[in-house]
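Take a look at this one; I'll ask things after.
With one protein chain removed, the remaining protein chains of the complex are shown where they sit.
Residue numbering begins at 1 within each chain, and the chains themselves are lettered A and B in the order written.
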Amino acid sequence: MSMITMREAISQALWEEMERDEKIFILGEEVGVWGGTYAVTKGFLDHFGAERVRDTPIAESAIVGAAIGAALAGMRPVAELMTINFAFVAMDHIVNQAAKMHYMFGGQMKLPLVIRAPGGGGRQLAATHSQTPDAIFAHFPGLKVVAPGTPEDAKGLLKASIRSDDPVLFIENATIYQQRGEVPEGDYVIPIGESKIQREGRHVTLVTYSKMVQYSLQAAEKLAQEGIEVEVIDLRSLRPLDMQPVIASFKRTNRAVIAEEGWLSFGVGAEVAARLYQEAFDYVDAPIRRVAQKEVPLPYNRRLEQLALPQVEDIIQAVREVLK
Amino acid sequence: MAKIIEMPKLGFDMAEGTLVSWVKAEGEKIEKGEVLAEIETDKATVQVESSASGILYKQLIQADTTLPIGSPIAVIAEEGESVDLEELLGDQSSQIDEGSKQSEIEKAEAETEVLTSEEESADVEDFIKASPLARSMAKENALDLTQLKGSGPGGRIVKRDVEQALQSGAGRETLITPSIIVPGRDEHIPLSRLRSAIGKRMQESNQSIPHFFITRSFRVDDLMRVRQQMNDERDAEEKLSLNDFIVKACGLALRQFPNLNASLRDDAIVQHGDINIGNAVSLENGLLTVVVRNADQKTLNEISKETGDMAQRARDGKLRNEDVEGSTFTISNLGMYAVEDFVAIINPPEAAILAVGSAQEGAIVEQGQVKAGWLMKVTLSADHRITDGAEGALFLQHLAQFIEQPWRLM
Partner (left out) sequence: MEKKEYLELYRQMITIRRLEETAAELYQKGEIGGFLHLYIGQEAVSTGILATRQPQDRVITAYRDHGVAINAGILVRNVMAELLGKTTGCSQGKGGSMHMADVDKNYWGGHAIVGAHIPIATGLALADQMEKRAAVTICMFGEGATNIGFFHEGVNLAKTWNLPVLWVCENNRYGMGTSPERASAVSAIIQKACGYGMPAYDVDGMDVLAVKDIVAERLEEIRAGSGPQFLEICTYRFRGHSMGDPEKYRSPDEVKKFVENGPIDRFQKYLLEQGLCGQAEMDQIMQKVEEEIEQGVKFARESPEPEDAALFEHIYVDDNQRGEA
């Protein structure tokens, strides 16, 4: 095992895959010469060359569209959107084309592409650069949406996404690239569509993903000092969504909190809660609580921004609520 | 060849169209591709071209008619051709008449308010706040939620409250958990016609006929044995029942006692020429009497088969008139229910009815010795206007011969 950052994990996965299969290539804004605005693809251009590490114009629908076309014609592109906030420019190609072409043409077309996109707020980038619109993309059948929260999961899931023959939206978080975690040596893959229990506990089921995994673990640690045992379950994939360990846990604890960075209404938590109520109704001992971003565009002001975003303290509060 | 022009589909969500105006008149020449009419969809008025050349033989609808797509609107024929419209249109012609009416019906339906069923109002005061988990736990343990105090937010009963209640055993002296009493509800079942009819007749019989009753026991060891022997040689469908023997026995016995096979009419006793024995058959909503005519003259087999068939027809609801009419004496047999003896009400206008109990093993005293044997009790109910106790007793004595010495039945 080695201790590496999220950035290193994603970078390593990408590098190792590109070494393994020459059909894999990268395209996106500033991925080549600049080395990626989050330094994920630093060194790639020199090593893999300009054919396989392509700087594009600022043209998201062309980036995703070209990735689609190249995938159709036998390549395995990994397109990078500088941030997920720019994905809206390519919305049609992500949800109307990539998600649907295999279906609409009766199965003749394969689209083995990956779209990497970091999201999340908290660095005073203001409203249009700070969103977590994951739930919107998770809504569309035909797309796979993955959002790891630890380096180990990031590396294994990116490999799985690249090796998948389906279009995958790989959502990273822009503020946790330096977050450290243990990663197994060698080549390993984590299957898409599997949740993971990151911490066991008897009293409350805390469901989360991406950046909020660390927040949840911190909250669990604090609560453990008071004798409250929180079970933290990391979804890792949003579509397909693996509810099995969540339901199993909930049947033991009877109380649940869902923590996400996106807005409250129509978010990931809404889906998880609905499923828990549906599949485990008789096990519900308290209303399920969701910890999420307040429903405002994120402001530039530092304090206000933090006020809007979900914090560790919010999770702790929610757990206490649910235990009343 | 005549060709039917139909209301075309002109848009992906078009279900019906309205003819605005005919561009070509009846009898006018028309080429394929020429405009035939103007049709209005819900989006626009469109010119519709003819898909055939010839003469516009018939305009099937007038302007302002609305029809579903696919309905015939015109007929194009060759010049000089005469067309049998009825034959051509066949059962499509009804569509045309219905056409204008149809869309009006649809409009009317759309405007009709949807009547919703009365919703039962929730009884808010009685509502107990408890989590789904607490409810299911309480249910499983037969715990009354109304007895529990909730420690959750807003007084909600939660898991720990139920757990506590289960541990402390509801704090009673006795260790018995009180039953949860569920109040019952009266059911009102309207009388069936059959039940009503039986009721009337029995009431009339009970009120107007002076009944008297005589009970007697028969030794049926031999009868049982003979029946068993006979049945051993028969298939399941052909087996004889005890009642078959009793029917035959009554038939033969009544020959000597015509007064018990009679009816009272004005001031005369009519002794019936035939001995038709009725058997009471129990149905879901009442009972019927099926009749074996001339039971004294029929063989056991015949009696058995007839009775069986009629009972089946009764259960199937397929009884014929002659099955239930004309009995002159009735047997009611509750033997299959282990009934020792009972009293039956005479079936008017008959003179008597025989209530038969079950054949039971019992203790019999013979010459001071207690033995085991098979006994069967019967009770004769008879009309004191026609007969009397002595005659009734003698009849039973005579009947005994046939029942206790079954070979006399063959």
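Keep this in mind: a residue touches a chain if its C-beta (ideal position, glycine included) is under 8 Å from a C-beta of that chain, and two chains touch if they have at least 3 such contacts.
In this text, all values refer to a predicted model and were calculated from it rather than measured experimentally.
Among A:Ala138, A:Ile228, A:Val291 or A:Leu323, the one in contact with the hidden chain is A:Ala138. For the options A:Val31, A:Ala67, A:Ile136 or A:Ile176, the residue in contact with the chain missing from this view is A:Ala67.
Check B:Val23, B:Ile69 or B:Leu85 against the missing chain and you find that the one touching it is B:Ile69.
Residue B:Thr45 is the one among B:Ser21, B:Thr45 or B:Ser151 that touches the chain not shown. From the set A:Glu30, A:Asp166 or A:Glu229, the residue in touch with the chain omitted from the display is A:Asp166, counting the whole complex.
Where chain A meets the chain that is not shown, the touching residues are 25, 51-52, 54, 56-57, 59-62, 64-75, 77, 92-93, 96-97, 101-110, 112, 138, 141-142, 144, 164-166, 192, 238-241, 271.
Where chain B meets the missing chain, the touching residues are 6, 8-12, 14, 41, 43-46, 51, 69-70.
Keep this in mind: only the chains that are shown with their structure count from here on.
Centres computed as Cα averages put chain A at a distance of 63 Å from chain B.
By the touch rule above, chain B contacts chain A in their complex via residues 131-136, 152-153, 158-159. If you check the complex, the residues on chain A that touch chain B are 254, 281-286, 324.
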